[in-house]
Structure formats: structure tokens, C-alpha cells
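With one protein chain removed, the remaining protein chains of the complex are shown where they sit.
Note that the chains take the letters A, B, C and D in the order they are written out, and that residue 1 is the start of every chain.
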Amino acid sequence: TDLEVTHWWTSGGEAAAVAELAKAFDATGNKWVDGAIAGAGSTARPIMVSRITGGDPMGATQFNHGRQAEELVQEGLMRDLTDVAERGNWKDVIRPASLLDSCTIDGKIYCAPINIHSWQWLWLSNAAFEKAGVPVPKNWDELVAAAPALEKAGIVPLAVGGQAWQANGAFDVLMLALAGKDVFLQVFGEKNAEVAAGPEMAKVFKAADDARRISRGTNVQDWNQATNMVITGKAGGQIMGDWAQGEFQLAGLKAGEDYSCLPGLGVTEMIATGGDAFYFPLLEDEAKSKAQEALAETLVDPKAQVAFNLKKGSLPVRGDVDLGAANDCMKKGLDILAKGNVIQWTDQLLSADSQKQKEDLFSEFFASGLMSPEDAQKRFAEIIATAD
Amino acid sequence: MTSVSVKDLRLSFGQVTVLDQLNLDIQEGEFLVLLGSSGCGKSTLLNCIAGLLDITDGQIFINGRNVTWDEPKDRGIGMVFQSYALYPQMTVEKNLSFGLKVAKLPQGEIDKRVARAAEILQIGPLLKRKPSELSGGQRQRVAIGRALVRDVDVFLFDEPLSNLDAKLRSELRVEIKRLHQSLKNTMIYVTHDQIEALTLADRIAIMKGGVIQQLADPNTIYNAPRNMFVAGFIGSPSMNFLKGEIATGADGKTVFVAGGVTFSLNGYRAGDPLLPGRKVVLGVRPEHVAVDEAAAGGELHEAVVDIEEPMGADNLLWLKHAGHTMAVRTAGSRRFRPGTKVRLSFDMSLASLFDAATEERI
Amino acid sequence: MTSVSVKDLRLSFGQVTVLDQLNLDIQEGEFLVLLGSSGCGKSTLLNCIAGLLDITDGQIFINGRNVTWDEPKDRGIGMVFQSYALYPQMTVEKNLSFGLKVAKLPQGEIDKRVARAAEILQIGPLLKRKPSELSGGQRQRVAIGRALVRDVDVFLFDEPLSNLDAKLRSELRVEIKRLHQSLKNTMIYVTHDQIEALTLADRIAIMKGGVIQQLADPNTIYNAPRNMFVAGFIGSPSMNFLKGEIATGADGKTVFVAGGVTFSLNGYRAGDPLLPGRKVVLGVRPEHVAVDEAAAGGELHEAVVDIEEPMGADNLLWLKHAGHTMAVRTAGSRRFRPGTKVRLSFDMSLASLFDAATEERI
Amino acid sequence: MSDRGHLKKTAHLAEVPAALEAGPRGAKPRRLVSTRTIVVYGTLFVAAAYYLLPLYVMIVTSLKGMPEIRVGNIFSPPLEITFEPWVKAWSSACTGLNCDGLSRGFWNSVMITVPSTIISIAVASINGYALSNWRFKGADIFFTILIVGAFIPYQVMLYPLVIVLREIGLYGSLAGLVIVHTIFGMPILTLLFRNYFASLPEELFKAARVDGAGFWGIFLKIMVPMSLPIFVVAMILQVTGIWNDFLFGVVFTRPEYYPMTVQLNNIVNSVQGVKEYNVNMAATILTGAFPLLVYFVSGRLFVRGIAAGAVKG
Partner (left out) sequence: MTGQVTGRATVRAHPGRPSRLTRNLSAKIASIPMMLTAVVVFLGGTLWTVLYSFTSSKLLPRLKFVGLDQYERLWAAPRWLVSIENLAIYGVFSLIFSMVIGFMLAALMDQKIRFENTFRTIFLYPFALSFIVTGLVWQWLLNPEHGIQSVVRAMGWTGFDFNPLYDSSIVIYGILIAALWQGTGLVMCLMLAGLRGIDEDIWKASRVDGIPMWKTYLFVVIPMMRPVFVTTLVIIASGIVRVYDLVVAQTSGGPGIASEVPAKYVYDYMFQAQNLGQGFAASTMMLITVAIIIVPWAYLEFSGGRKRV
């Protein structure tokens, strides 16, 4: 049965990963009809939501798990996957459990998690530091310290792409790394505006100010163009999620040799368990519903998990798979995961609305030389105060 | 039998009432001309009769049938427009047959009618051409043909000749007259050209501000205008008006005095008694003033030639007389230089007297 | 002294030569009318004189100065256009003063000139209005005013009245004539309306196909047209033409024979000798035919009334006579029913004879 | 003004015929290049350069290989012409899993553009006709709403439209998309048609009514045949607008109907490593080719139609 699957994985590494899923799904005797929409979730999500609310839903669709599909579920537009989950024993195999929690609403499971995305990485170009004549930094502070040397060599120390979500994500990573887990959860989990306005956070904003300073001259829009700057040694480093890894691989670079990665910016080694999940709109067609089940099963299937995540550079959602082929950086991630150093990410903690407000703030902050860290913190605190 | 009859017609555009309480009866076979200056409501009236405007109140009968709410095509009328309104993308033949095709007439009948119209109007050789390939006069003929083929009882013309040059206009005028003489349909013809009105009409309805001022045959309109508007409107140049009053002359006869000059009223047939002291206006047409000759029974008045307008057949003089400017028509062969003093005499039997207040003919 | 002089003018638009070898001298203070049917090159000639068209060859002098290459504004001319060409968003006052302001005249002088033009044309009360708030006649006056304020030697008019209705046209005609009498400027006036030409002109140049057919005063043009084109063009309705030939009559006198009917030529003053057998065309104007009366020296011809066109002052008859249709003008008071038999007599002293081949007057 | 008197004096001298004949004769000599010509053509050429520059860069870039782009300057002509990017853009650029380039969307775009253009023009022309010739009470109010509607951002109307289409059951179908294009094309097109029909002589309309033609008869047999220029204008505007549309094409249809612009968006936005500028440019030109073709074919009528639809009003 043909099943239309919409997603926004269109970059090189992502597309290769999707191909693995499609292969696995086609192997069940169904057919994966690809509905890729480029331009990141912000372009694709309205289209998906319109399709679902408009009464012409696709067979399955990607969302970041978390709160993006909450209302669609509440409206009864999404299919309950509890049966499939029980059959596949998802409760036991999926690690960390918070992943499945994010799919669970009123005790029913509505989505199939596909990977764990962690944002908390600093990617560094070994070649760039070599050229500038400084050692490859081991943590954030070293990078800031190395910045003048890099700049002298005509290298942008930190690449931050122009799209708003990149600045926003970079800040969140800085915050977790420099202020620690507790502050992070107090601010984003409990929406504690006092903490947000407090001295701990001021430190983070100070660091963000540094980041802003050393990212001047990036002049690219897309995240992978920024990554490409790191790959080609035009930039020293980039704060970006594990998906950047796919680009390094595709460019034939080797982790540890050509590039380095510092989870948690080398300060707080902790990764967030955000990620992607597939949701399945409620369909009338029996055959398609069957196909949906098959797809849900395929997604969590160990083989597909391995194949997909290796290509994508993200981590699998189950602890029981063998990732021997994983590279240096991925292994670091798996280690951290194994140690249980996980945390819920902003996608799960904050509504899309609050996230967007944050994006506006940080993209403005990173682009504008005029906004002082103090002003930014004040506005940040205001957002937290009204966040949900 | 009346052919077209308009009863208590009122027509308003929003707040503005253009026609009000208008009544008009037109006899079968009559050629009625609606004459009036621009904006007086002639076209509006015609459009009401044609059904192209929804009337506000009143009734319209054509051939005794109440057509007030009928569609234009069901009224048995044909209409000819000022701008010809030919369908530019159709040949002459198609233009003529369009209405018949719409009415689903059999092709044989259509051909017959088109052929007949083409013969009457002598446009046979043009049938395959498009309107853009015709001269103005030919276009106008085709426009008439379009009304002709529809075999209607009543023809409506809305200034059909005013887009043509003078020469063509006078030629087509004769043709329309000839057409009417041979077809004997009822025709209602709107114009603001008084020559057309006078030459074509059986009766003329002179309109002003949506009101019919006088409805009569051309001769009556010209020689016995009912009021000063009609008198001034008809005739070119206009009738000369002299403001004055009735008095009793030296010989006891009733006379007219204006600007200190006395005019005998010999020969004038008044409807009202001419009481001395009554303020009146004397109207006399330029051709009823004789220059340098004594006309029957008139006395002589001195005047000075101001401007001379030789017009070939006639010579028009503009004179200064008793403080007025006065137009006089003389034969084209007689010439006067500006400044010449001349003597005038008025033909009172063809003059008109109007009450100065009501402007009605006395 | 010549005011405007055109020498050997040629003007081509690309391949098409519209004017060729045209010569024209206009005296100072003269009112010259260029008359001709549409497309004959009148406007083209006027535009050449104004400098609005670049001539192909020849010379143009204004007041003795060779202005062939001068800009329009430097030629000392003012021009009035058919469509008025007023600047629509400016008040009348601004319309009048705009050109002067651009020429940087002192404000006092501008005011004086505008005031004078306003007075001459009686548009004082309109000065603050926009053109859209004026009637056609008022607009035309403003257009004349715009030429007037520029204090020019030569006025050029391109059909200034043809957008106006008949009544207004005849009024403004008189005004232009009066203006000329008081200003005494040279005026060149283009029209295709022969009445305007006849009434206004000191001299008329009749054009056809870019060639001046006859240049003479109105009287000569009307009564002694140089060829059949001029004869037929002037006069409404047109001159009646009868094709026939010269013969020797029973009494030995030279006569004209057409369709078996013999016309005496008593009173006709021929320039050429009238040799018997010469094919000629007799032209006689409608007003030079008398109906039912014996005109001086003419014999009587029978005819039948076909159509009657009463025109108020006159009554126009269309008669069938000797196989031709013939127009005859009678007094408005005389009426004839169609079909009536009448007797005609021709006033040969006012008739014209043309050579049938060359169409030139004999 | 003072030199006028002086001129009159010389006029007297000029009475002598010989003197009259002297002086300029014939056409005013024109310098081959006058200042005016230089200014006019100079400005036009500079402006033309500004308009052509992007096209030039697009074409040149699309013919270069990636290495050359990286080193070279965007204005330099290609050292080595390659049609690789064009082939790739047309038939092998990837979007997600589908690596068949723009070709996939081309026929979809045609399938969307043709009916949408025809129907939106049909509806708008009928509106314009009804508004100018058959005015009924209240028609102006609807028209005013429509004109104001032209100022509403499409994005605002997205949600209500989704709901409307869902309610009438056309969501996700081609018909639904056609309706959406008809709706958003309506304001400006109706304005143009209304102005155009209002500029046609009213007497023509009256004549046809006397001839017995009704609302549709007059429209189809009299008005439409006279209105070629304005139909061309409408067609150009709609073909351009609809062909270039991305948002509606993707929101209101399914992937099997996705227009070419979706592929274009995917190609240019799904960066795989470095941006393949040459492929992007080729894809861009390919996507724009159809409306451009329509322009080149009917440009002359465009100006004429615009004249009739915009000048009166």
C-alpha cells in the first residue's frame, strides 16, 4: 500500500538517512511515497498542519516530539498507536523513557520516536586551529580565548548561520553548558523568571555576548552552510546539533582527526533527548491504516534504527542496538546516554510560541551589535515570565 | 391608432429625477422628432421607450400593448445609435443577422430579410466587410439596416447623424426621409439639430429639462412657438427678442414700444387681448426683417451694420438697433460693409409676442 | 506686407508626401481659412507653419523673418486646437499665465495680459475654475485666450469649433469674427465647415489632396468656383450639376443641351469661347433656380417634387428633372407636396459652366 | 520681448525678395547625436543593464562548473561551458528521496496553471462585465470588499480558506487549488476587466439588448470578441502569478500535484554541502521559462491591454 510520508529532511545526510527508512518500509511490501518539503520545520509544519486540519491528511508525518502535535491529538485527528507500542514492547526498549513520555497523552501513545537529537555539540575544525597556530580547544572558554588568533588568520572563530533557530539553539546549549542542569530546568521547566533574571543567567548572557562577538562575519543563512565553513576550515567551530555530523561524514572527514566534537561544549557533558518522531493521522482507509502500523513498527525496528541513525548522525531511540559502526563523536554521545546524563530539551519544555519568542530575541541579539547582554536578559526574563 | 403611448412617465437616477409626469402619444406611421439641447432628457426618454432603462413610474404602450416591463427585444422596436454601435468583430451581414439568429429565425427567413434590407439601403456590396472597413455614412446605413431586418413597428433613432460631417449629414437626412416615406413605420427620432427636426418631422416635441415644451408640426413650431424657449431654440440664427411694452399709439392703435422706438402691431394675431402697459417681448426672425425696403405695412427703423456673415446663399447681418443686437438675413447677393446705416422693417404678421413674465406666447 | 509666407513647402511622412510644392502668402491682418475635406492636409500645413512638424523642404517666413528652423515658441504664433488642449488640472487663470510664467515675464505684466484677455473674451468670472467646470464654449474661449495672452502676430486655429454643438458654434463664430475685427491680427483658420469658411474668411484656400485648388475671397469662391471640386464642395446642398454639351440654338444663340432639354445661356459670362459640341457641365446652385416663376431671361423647365425639406427660413425641394435629381431652395413660407409638378427657371448669370474633361471653369 | 521690435525692423529689410530666399531651408539639420539622444539612450541602456544584469549572472552561472564558481567572479563568462547543471536541475536534483529534478513538477504546474488561469479569468471577466454593464444594487459594495481584499496578505486567509475548502469537501484536490487561485486573482482582474468593459461604448451593449441578446449572449458574442487585449493582460498576470505560486500549491494539494516551484524551493533550500549555485540558477531559469515565454510572445498586446484596463477608471 502506498503511504505518503511528509518530512523536512532534505539535506544530504538527512536524505540519505530517510532513504534507509524508505528501504526498510518498502521491504514490508508497502510503498513509501516521499513528501519532502525543504526549508526546515518552519516551512513544512504549516503545510502539514493545514493538510491534517483540512481533512486531507498524509499517511505519516514528522514532528519534533514534544508539544508540536499536542493539539492535533486532542482534536482526535491523530491515530492512537498504543496497540502497536504494546506489541513492540516500546515501553521497555525505548530509552530514555522520556522519549515515549513525550508521545504519550492521556495514557495513550500517539507517536513513534525515531531518533534522539542532541543539540549540545561544539564542532571544531582541526585544520583551522592548525592554521591559526593554536591548539584545538577543549572547552568553550578555550575557544573564546583562541578567537583573536583565528581572526588574525582570517578565520571566523564561531559560525552561526542567519536563521533564527540557530542562534536560539546556540544560546540554549550555552546555557545548559555554563549554567548547569538545575538552572536550565528552573528556567525552562518551571518558568522561573527570577532565576532567568538572576546572576547565573547573567553569566550565560555574558558568554552569549562572546559568542556573538566571535561569530561576526559568518554571512551565511543555512546551518549546513555554516557547517560547511567548519568543514572547509573557514570557521573555527560551530555550535550545532548532532545532525551536523552527517555533513562531516558526507564530506569524508574523520571525527577526531579532521574535526573534533565537544558535547556540552566540553563543560557540562549532558545531552538532551529531543528528537524526531512520526505521527500518524487518523485515516479512514483500512489498508492504509494497516500500512501505518507497519511503518510504525519499521521505525522502531532495530535494523532500521541503526541504518537510519548512522546516516543521520543522531542516536537511536533504543538501548538494545549495536552501534559498532558508530564514530568517535557518536560514541561520546552514546556514553553520555548510557550514564543517564540526559535532560529534556526546550522543544519539550516550552511551547512553540515561547520558543518563537526566544528565537526572535536571540536572532536579534546575535545580529545586532547594539543590544547589551543586560537588555537581552531582561527581555529573556519577560518571555520566561509569560511562557507556557 | 396610437402606435406609442407614454403615460405619466417618471424616471429618476437615484435622487435626480430626469423625467417627471411625461405624457406623449405618437400616431401610427408618424415621424416624431424629439428636439432639445444636451442633457434635457431626450435619450433618456428614448431609452425608456426602448426598455433600456427601468422606469421609476408610469406606463408605456406600444401598439396598444402595455410593454412597461417587457424586455427591449419584445417591444417591437428597432434602435439606431449615434455611434452606430455596430459589432466591430462581425461582418455587415452578421451585424444584420445577429438579432435574427438570437431570435432563432430559420436561416431562409434571415437571408431574405437581410437581402431586403441590403437592397433598401443599397449596402449589398458591403455585406462581407467589417465595420472598420466602412465609411461613416455606410456604417450609419448598416446601423439602420439592423433595425430594418427586425421588421419592427417602431424605429427609434438617437442622434443617428451627429457623428457625420455636414455634407453626409444632409445626404443621409434625405435618405431617412425617403425611407420613412416608403416604409411608413412609426419613427421616433432624437436630435439636437433643428434643421434635422424641421426637415424630417411630422411633429416635433421640443424638450427642456425633461418637460415637453411644445408638441406640434414644424410649421407651427417655427411660426407660432408657444413660448420664448421654443422660439429661441428653433431658427438659426435665433429669433431676435426685443423687451418692451404694449402701448396705445398716436393713432389710437395698439403698438409695441421698446427702447423708445415704437412698432406698429399691424397684422399680428394675438390670442390674448393686448392691454396697454403689459410688459411683453417681441420676437422676430432674422428673415422676417427687411433691410432698406419697406415691408408690407411696417414702418422703418434705423440700424447700423456691426458684422456681416456671408454664407453663400444668404448674407447674415448683425445690426445694432435700439440698443439691441439684431440678426437679419438677406439674400447672399446683397453685401453690406460694417458701419453702414440701414433701415429695417418688420413683418409683424410673422412675428411673435410673449408675456415678459411667463414667457408664454400671447 | 505679407505676414506669413510659405515657399515651396514639401512635407512627407516617411514615403508618403502629404504636401508638395505648396506656396501661400498671407497678408498682414488677413483672415485666411484653409478649407477642405478630412485628410487633405490642412492640419499638416498649419502644423508646419507653427513649427510643430519638421518640414521636408521649403521655407516659411513669418513677418518677413525666416523661421523655418525656429522653435514654435519663437515664431510669434499662437495656436488654438480642436480639442481645446487645456491643461486640465490648472485653473483658467493658470492656463492663461503658465506660458508667460515659463517665459519669466514679470508678474505685473502677466496679470495685465491675463486681465486683458479675460476682458476681451469675457471670461473674467471663470478665472478661478478648472476646465472641467466649464462648458464647451467657455473652454474654447479659454483656449483662444491662451493664444491671446502671448501677444502674438499670427493666430492659428485648427478646427476650433468642431467639437461644439451647432448653436454654440454659430455664436462663437461671430465672436471670433469680432475678435479679428478688433485685434486685426493675422489669422489662419482650418475648418471643414464651409459656413465657417464663408462667414469668417477674408480669403479661403480650398485644399484637396495637399494642393490648394483655389485661393480667393468667399464671394469669388462661391460664385465663380475655379473647378468642379470647389463648386461642389462649397454650398449646401451642393451645386446641381447637369452634364451636357454646347450647341447652337434655334435662334442661333449658343445654348446648353442636357438630356434633350435646351437651356439658354443668356447672361452667362464665359472666359473661354463656347464652341458648339464641347462637352460641358452646367452647375447651378439651388437658390439660383426659381420654382413656378419665370426668372429673368430664363425659360421654363418641368420637374416633379420628390422630397420636401422645410428648414424654417427656407424650404428645400428635391426635384426630378430631366433625369437628374436637383435641389432647389425656396422661401420657407412656400410649401409643396411630394409629387407636385412645378416649373423651373435657371438664373444663368449666376451659374457656372465647366469643361467635362478638365473640370475647370469655362 | 524687447527683441521683438528689432525683429520687426529687420522684417522691413527682408521685403526684398532676394533676401527672403536666403536663410534656412528645408528640414532642420539634426546633429547625428544630439544631447537629447545621448541622454535618452544613455539612460535606457544603463537601465537595461540593471535589468539584464541578474539574468546575465543567472545564465552565466548556470553554465559554469562548481570549481569555477568558487574561484571566479560572478560576471566573468564561463571558461568552460557545461550543461551539467541544467541537466541536473531538470532531471536529477534531489528532493528528499525523489531525484528527478524539476521535471516532476513541470506537468503539475501546467495542470494547475491552465485550468486556474482559464477559470479565474472567466470568473473575473464575468464579474467585470456584470459590474460595468449590469450594475445592480449592492454590486459596488461587493466590489469594494474585493478591492480591499487585494490588500490582505495571503497568509492571513490561509486558515479560513482551509476551513472553507474542507467544508465544501474540495480540500486537497486540484479543484480546490483552482478555486483558491480564482479567489486571489479576482480583485485585480475584476478591476481591470471592469475598467475595460466600461471603456467600451455603452451603445454597443444597448444595441445588442435591442437585438434580443441576453446577459450571456452579449458577453460571449459581443464583449469577449472585442476584448482580446485585456484578456491577454489577464492571462499574463495569472500565468505569472499561478506558475510562480508556492504557498497555495503546497498547502492546498498533495505531493502528486506539487507544482514546479516546490521542487525549485527544495532544490535551492536543501543545501547538500555547498550551495550548488549553478544548479540553482539553472533551476531558477527553467522555472521562470514558461512565464517568460508567455511574455515574449504577447508583450505587445500586454501594453495595449494595460492601456485599456488601467487608463480609464
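Everything that follows uses one rule, which is that a contact is a pair of C-beta atoms (placed from the backbone, for glycine too) under 8 Å apart; a residue touches a chain by one contact, two chains touch by 3 or more.
Just so it is clear, the model here is predicted, and its values are computed rather than measured.
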item: Residue of D:L63, D:L174 or D:I188 touching the missing chain in the full complex; value: D:I188
item: On subunit A, residues whose C-beta touches the chain left out of the figure; value: 41-42, 45-46, 49, 53, 68, 70-72, 75, 162-164, 219, 221, 351-353, 355-357, 360, 363-368, 379, 386
item: Missing-partner contacts on subunit C, residue numbers; value: 47, 50-52, 71-74, 77-79, 81-85, 87-90, 98-99, 102-103, 146-147, 150
item: Interface with the undisplayed chain - residues on subunit D; value: 40-41, 43-44, 47-48, 50-55, 57-58, 61, 69, 73-75, 123, 126-127, 129-132, 134-136, 139-140, 142-161, 163-164, 182-183, 186-188, 190-191, 195, 198-199, 202, 214-216, 240, 243-247, 261, 264-265, 268, 277, 280-281, 284, 287-288, 291-292, 294-296, 299-300, 302-304, 306-307, 309-313
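Everything below uses one rule, namely that only the chains that are shown with their structure count from here on.
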item: Euclidean distance of C-alpha centroids - subunit C vs subunit D, Å; value: 51
item: Intercentroid distance (Cα basis), subunit C paired with subunit B, Å; value: 26
item: Residue list for subunit B, restricted to those that touch at least two other chains; value: none
item: All pairs of touching chains, each written as two labels joined by a dash; value: A-D, B-C, B-D, C-D
item: Subunit B residues touching subunit C - in the complex, by the definition given at the top; value: 37-38, 165-167, 170, 173-174, 177-178, 181, 192-195, 198-199, 218-219, 222, 234-238, 285-287, 307, 309-313, 316, 318, 329, 332-333, 335, 338
item: Sites on subunit D touched by subunit A in the complex; value: 94-98, 158, 162, 165-166, 169, 171-172, 250-252, 254-255, 262, 265-275
item: Complex contact set, residues of subunit A against subunit D; value: 4, 6-7, 9-12, 15, 18-19, 22, 32-39, 43, 46-47, 50-51, 53-56, 58, 222, 224-225, 228, 231, 247, 250-251
